[in-house]
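A single protein chain has been removed from this complex, and every other one stays in its place.
For clarity, chains are labelled A and B in written order, and residue numbers in each chain start from 1.
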Amino acid sequence: MTETSPAPVSNIAALPLDQLDAPPLTLGRLAWLRFRRHKMALAGMALLGLLILYCVGGGFVFSEKYANYNDTSLALQPPSAAHWFGTDTIGRDILARTIYGGQISLLIGLTAVILEVSAGIVVGALAGYFGGWVDNLLMRFTEAILIIPQIFLLLVMAKFFAGDIPDINFLGREFSGSVIVIVVIIGLTSWPYLARIVRAEFLSLKESEFILAARATGTSTPEIIFLHILPNCIAPIVVSATLGVANAITLEAYISFLGLGVRPPTATWGNMLEGAYNYIESAYWMWLFPGLLILFIVLAINFVGDGLRDALDPRSRAV
Amino acid sequence: MTNLLLEVRDLKTRFHTPEGTVYAVNGISFNLPQGSALAVVGESGCGKSVTMMSILRLIPIPPGQIVSGEALYVGQDLLKLSENEMEANIRGKAIAMIFQDPMTSLNPVLTIGRQLTEPLRIHLGLDHNQAQRRAIQLLEMVGISGGANRLESYPHQFSGGMRQRVMIAMALAANPSLLIADEPTTALDVTIQAQIIELVERLRREIGLTIIWITHDLGVVAGMAERVIVMYAGYIVEEADVDALYEMPCHPYTQALLAALPRADRRRDRRLKSIPGAPPNLLVEPKGCPFAPRCEHVRERCRLENPTLTTVSSSAALRGLSGDHRVACWVDLATGAMR
Partner (left out) sequence: MTPLDSQPLVQVKNLTKHFPVLRGLVLQRQVGLVRAVDGISFDIQRGETLGLVGESGCGKTTAGRTLLGLYPPTSGEVLIDGQDMRHTRGPELMALRRKAQIIFQDPYASLNPRWTVNSIIAEPLRVHRLLPTEKERVERVKELLRLVGLSPTHLNRFPHEFSGGQRQRIGVARALASNPLFIVCDEPISALDVSIQAQVVNLLEELQDQFELTYLFIAHDLSMVRHICDRVAVMYLGLIVELAERNELYENPLHPYTAALLSAVPIPDPKQERARQRILLKGEIPSPLNPPSGCRFHPRCPLAKAHCAETTPAWREISPGHWVACHEVA
């Protein structure tokens, strides 16, 4: 074959070079400039920070043993100096349990979303980029999953897989094996929405001029998918991943509340609510605190998601 | 002196945005005699649209702010009228405006007829049949024949040029005396552009419409304007009758623009002359002449003080060209001397 490094040198010296006046503005900085314009998103981020601090930092104040320690003589005590959030039916400290329950909820939210995002991206990208029968096949499958109500799927799968999954050790903590079941089924039932979003993005981006330029150059298909198109879908992916965390937390609470989710003694905000079910009027503290925490975290994540939606919009050129 | 239809004095408009203040229009003054055709030319972002929208008070406030100025329409200051008066008597009535993009200005799910007759019925109080007849008449006026059938069509069934003509028909509905056309042909092909220009010329002759035509195409200007305003960075840098402007442009920017244009009617004789540098940044308070950073005739004074628009020695008048020729430049380019 021919030459490898031809590199002609310019003799157009006369051309004056354009300088940019403005200091460099990376995409991250640009996004932050836009994000901080949303007061609610900033508030949401602060609240989210506090909640994470509460769940993680709290773990250093109370031990998990303490959170699971029961003393029936202390049962159903209202909030007091010794037990700020009161105690539950078998005398466990609710404050400590919301801390450890929060850890589980966050963990479930994050891992379920990792699953969701991976599945959503793969299905959406393949369908959107290749189109034709690949698209047809994958989208019909996605729709099939969308048609079945997620809650119904969740309940059936939770019941079905609830069997004897052994406890596991992760991050230095013991978890009931049901946590994994919950994560997997939430992940596997949530991806269709994301897949559709990713597909739509791919469909429009693959026709864009910078992709044509890459194809004219001879860039390989995997590079086009992963280096060119995917980074441009980051906005909707990040936004739906953020909202997906909130969704997963609510779903976990929901199935745990119905008694099909994470098994005691591992605390989650959802199964704490379940425990409070019979005491709605007599012991408000049992449901109030986990309930508020769920509300706060879901709200905070939604506000952050809204801010990110604008901040990451690749089509917006304005600061 | 002829009857002045519109007189704009020292109009200044700014936008207060998160990145800072955009100095969009920085003291614009011009006169518009009844029945004349004025062209406003300038590059993207030089404030052409904002000037016209300020006169009609269509800019969003905030972030926009009309800092100062007056716009006298037959003697009454539009900038002081109440919103109700603007709505009832000025916008779409005395002064009509058409915009660049004929695709987005029409509602795709309503018939052309509906979109044409509705304003006639609401604003002019015509009944259904009267409105229908008037709509057909308006369409014929802009060269769309076929009458009632056409009213049943949807915008997508019309081509770009026809949609733009429908926009003009809508603008003409209330018999305005002034039509402001904001780049009405930029999105269209040359053959269609020629049709629209021909149409507007005819309307001017036949119904005595006064026209302000905003464009960035110096070729279009030569064909349809009587008087031309050249804008740069929110300022008028030159104003003259169309012949004078092309025959002896006095501002370095105007000269450079003309030298940067290739000609379809001549053999190529040279490289195009390019204007170095990038368009101005409107985020900084202007100091000195806005064109100074890109100007090849720049002097010390240009960077310090912004020249005002002054009438140049009436050599134009001597050579039989009428109207005063005004330019905002410290340097007399013919002699190289300072003004």
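Keep in mind that, in the parts below, a residue touches a chain if its C-beta (ideal position, glycine included) is under 8 Å from a C-beta of that chain, and two chains touch if they have at least 3 such contacts.
What you are looking at is a predicted structure, and each value in this text was computed from that prediction instead of being measured.
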Option touching the unshown chain, where B:110, B:148 or B:258 are the choices: B:258
Which of B:7, B:243 or B:332 contacts the chain that the document leaves out: B:243
Those residues of chain A which, in the complete complex, touch the missing chain: 1-2, 4-12, 15-20, 22, 24-27, 30, 136, 140, 208-210, 212-220, 223, 228, 231-232, 234, 314, 317
Positions on chain B where the hidden chain makes contact: 43-44, 159-162, 189-195, 198, 216-223, 242-243, 246, 256-258, 260-265, 267-268, 271-276, 278-279
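Throughout what follows, only the chains that are shown with their structure count from here on.
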Separation of mean Cα positions, chain B and chain A [Å, integer]: 51
